[in-house]
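A single protein chain has been omitted from the complex, and every remaining protein chain is retained in its original position.
== chain A ==
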Amino acid sequence: MTQTRYYRTRSPEPEKEKTGGGGGTAMRVIVPLQGVVQGRGGLVLGSIIPCALFYFLQFYLKRNRDDPDDKNESNSTSQNPTIRSPSSEHLTELPGLTRSLSRALLSPRNSGPVSISARVSGIVKGGDSPYYMGLKRVKEDPYDELDNPNGVIQLGLAENKLSLDLVKDWLAENAREAILGNGKELSVSGIAPYQPFDGLMEFKVAVAGFMSQVMENAVSFNPSQMVLTAGATPAIEILSFCLADTGNAFLVPTPYYPGFDRDVKWRTGVEIIHVPCRSAENFHLSIAALDRSFNQAKKRGLKVRGVIISNPSNPVGNLLNRETLYSLLDFAREKNIHIISNEILAGSTHGNEEFVSMAEIVDQEDTDRKRVHIVYGLSKDLSLPGFRVGVIYTFNEDVLAAARKLSRFSATSAPTQRLLISMLSDTKFVRTFITTNRERLQRMYVQLVAGLEKMGIKSIKSSGGFYCWADMSGFISSYSEKGEVELWDKLLNIGKVNVTPGSCCHCIEPGWFRFCFATLTEKDIPVVMERIQKVLKPVN
């Protein structure tokens, strides 16, 4: 114990120097251990290390020696009882056993069912979070004003149906020509054969144009830095694969989009470190909190490879201002990590606040471009989640090369690409859509917030997205996750409205709920309010 303490107070750096001077010619295996040896009782460790190495050599030899033994070992569960209990007489029979082993193996093995991989057994079991339970519930019993007035109203799915009429009109007029090319010459060779997995160049050009337009032309996007995927979900997963190895981690400010837990962690083996934001600061990201989480992660031995931000944020709906983006970039530079900026809601802003893309910030800072990667998609801003179109926009050539190759696993369908090329090239349609959509979002948002306020529910001022992030901590029975989930349960089962509880977004404060208003019509709002009121009354 005293030794350890003595060691702790010393700075290990000078020792490293020593090793550099002294053990230059030593083997590479030994060098990293030398510090240990010299720092503390060289005699003890100096004798232990060779011992250990010798032990592992033996172990290695033993394992790789011969197959019959190996089979014996793997067979031990079924054979051992008979071998162990009797005495050495049985052991002499072993050679005989070896010969008939494969047959003997057959029967015990048959009985056991074939197993799936360990990494997906967790995936199979999961899915019980209120977020997914609520979504499932709505699917089974969806509200419809006429057909099913007692069904569950969906406020939990980040989908925008406010402007689908515009899309519908466009499709009715143009779908056929859009896919097969206009007029006389039909061209199936543009959709049937293999196309580049990372998207058609024409489509990239169209999407780049749309992104600039959505961001009010503050930035121009270079189509050749773009990789298209089957939705933003695989875009995020591909970036996780490219930026982090198994066991590495990303910092993510909370509350965050519940889907990140699946997108980032499931197959990549990457972890998420929460960076808590608080209501006292309107859930704004602070660099101090980032720094704290970074250091904590490092203490745990986790390697942090980047920060994932959502801007406009989901679920809160606030924007990151220019200064925060600059300091975030500074932070990333200081720690030498990546930034994934999820800007999928960039075109769904509805306040007066200005949206600033990370691309705009790095435009001026040449050296740091390589660490910035932007995620976009058409699921929110063009309200076409069914089309499955996501975008990776990166300044890093290596990431681009890897992501292009990985897009073979989640390519967008060619007919869909053709359809969207003409839709996005129709500037008049796009302009009308964006402005109309913003107006409608704004109107719905104002109504929902007003309705909630009437019941004494305050919400964070939001400028983007389809959400209202509402504080119902006054209505929960206990100030804890349990109390929050209880209220969620009541809202779902008594009130028949499905909202997303803050705990699903890993919000550190209990009692916050995400209300997604873009799947509603204006007529639905009074119904929603009435249902919430019904649930809250007894508590009041």
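The rule is short, and it goes like this: a contact is a pair of C-beta atoms (placed from the backbone, for glycine too) under 8 Å apart; a residue touches a chain by one contact, two chains touch by 3 or more; residues count from 1.
Here is the rule we use: contacts and distances are computed from a predicted model.
**Q** There's a gap in the complex where one chain should be. From "Calcineurin B homologous protein 3", "IFNW1 protein", "Putative aminotransferase ACS12-like protein" or "SERTA domain containing 3", what does UniProt name that chain?
**A** "Putative aminotransferase ACS12-like protein"
**Q** Hey, which of A:L419, A:I457 or A:V535 is the one touching the hidden chain?
**A** That would be A:L419, which touches the missing chain.
**Q** Per the definition of touch given earlier, which of A:S410, A:S459 or A:T500 contacts the omitted chain?
**A** A:S410
**Q** Among A:N150, A:N217, A:N336 or A:N352, single out the residue that touches the unshown chain.
**A** From the options A:N150, A:N217, A:N336 or A:N352, the contact with the absent chain belongs to A:N336.
**Q** For the chain that's not shown, point to the residue among A:V114, A:L146 or A:A288 touching it.
**A** The missing chain is touched by A:V114.
**Q** For chain A, which residues lie in contact with the unshown chain of the complex?
**A** Its contact residues with the unshown chain are 4, 7-8, 11-14, 16-17, 36, 45, 48-49, 51-52, 54-56, 58-59, 62-64, 67, 70, 73, 102, 105-106, 109-110, 112-114, 116-121, 123-124, 127, 157, 159, 161, 164-165, 167-168, 171-172, 175-176, 179-180, 186-189, 191-195, 230-231, 233-234, 237, 241-246, 248, 262-263, 266-267, 295, 298-299, 301, 305, 333-338, 367, 370-371, 383-389, 396, 398-399, 401-402, 405-406, 408-416, 419.
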